[in-house]
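Since the structure comes first, as structure tokens, the remarks are kept for the end.
One chain of protein is taken out of this complex; the other chains stay put.
On to chain A.
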Amino acid sequence: MPPQLRLNAVAFISPQSHPILIRAFSQSKDEQLKYHYLAHTSLDVFEERVNSGAKATESYLGLLFSMEGAAVYGYITPVKVKIVLALALSDAVVRDADITTIFRALHMAYYQSVANPFLKLHTALDTSGDHTSLMLAGSPKWKGFRRRVDEIGRAAGAPI
């Protein structure tokens, strides 16, 4: 029985480093702010990892850093959408396989959401190829995506 993971926050960040969705599973504003900062700072580490010439085929980047009571993991999709996970720090082995499973689920959630044809309603015609612009366009009102992410979060032990 693997130790129960505790997912504290999830962040989706577009290839242009715009936040798509930052979901901190906490009611406290301070905590939410913390995860916003963590998501933002993790961009630096993403950049570092990607530039260091690590295997480009590998989506999962592993533990990015652990700070402020959170272990931050990174994942970058083939189209360079970055997914950040913040787990509560625990003094136990966290298996990469578990994290990868969560990331895969989040990635799928993202794709399912981006496949929504109605997202294109409010975007200019000539940006059809770039789906992240769709995400940004719809992000505040993005209930479906948020719901999917929340479901995954619940499964991964987030306190929702």
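Throughout what follows, a residue touches a chain if its C-beta (ideal position, glycine included) is under 8 Å from a C-beta of that chain, and two chains touch if they have at least 3 such contacts; residues count from 1.
As a convention for this text, contacts and distances are computed from a predicted model.
UniProt records the chain missing from this view under the protein name "Trafficking protein particle complex subunit 10", selected from "ATP synthase subunit epsilon, mitochondrial", "Exosome complex component RRP46", "Trafficking protein particle complex subunit 10" or "Aspartate aminotransferase".
The missing chain lies against chain A, touching residues 3, 16-19, 22, 29-34, 36-37, 40-41, 43-45, 47-48, 51-53, 63, 65-69, 71, 89-93, 124, 126-127, 136, 140-141.
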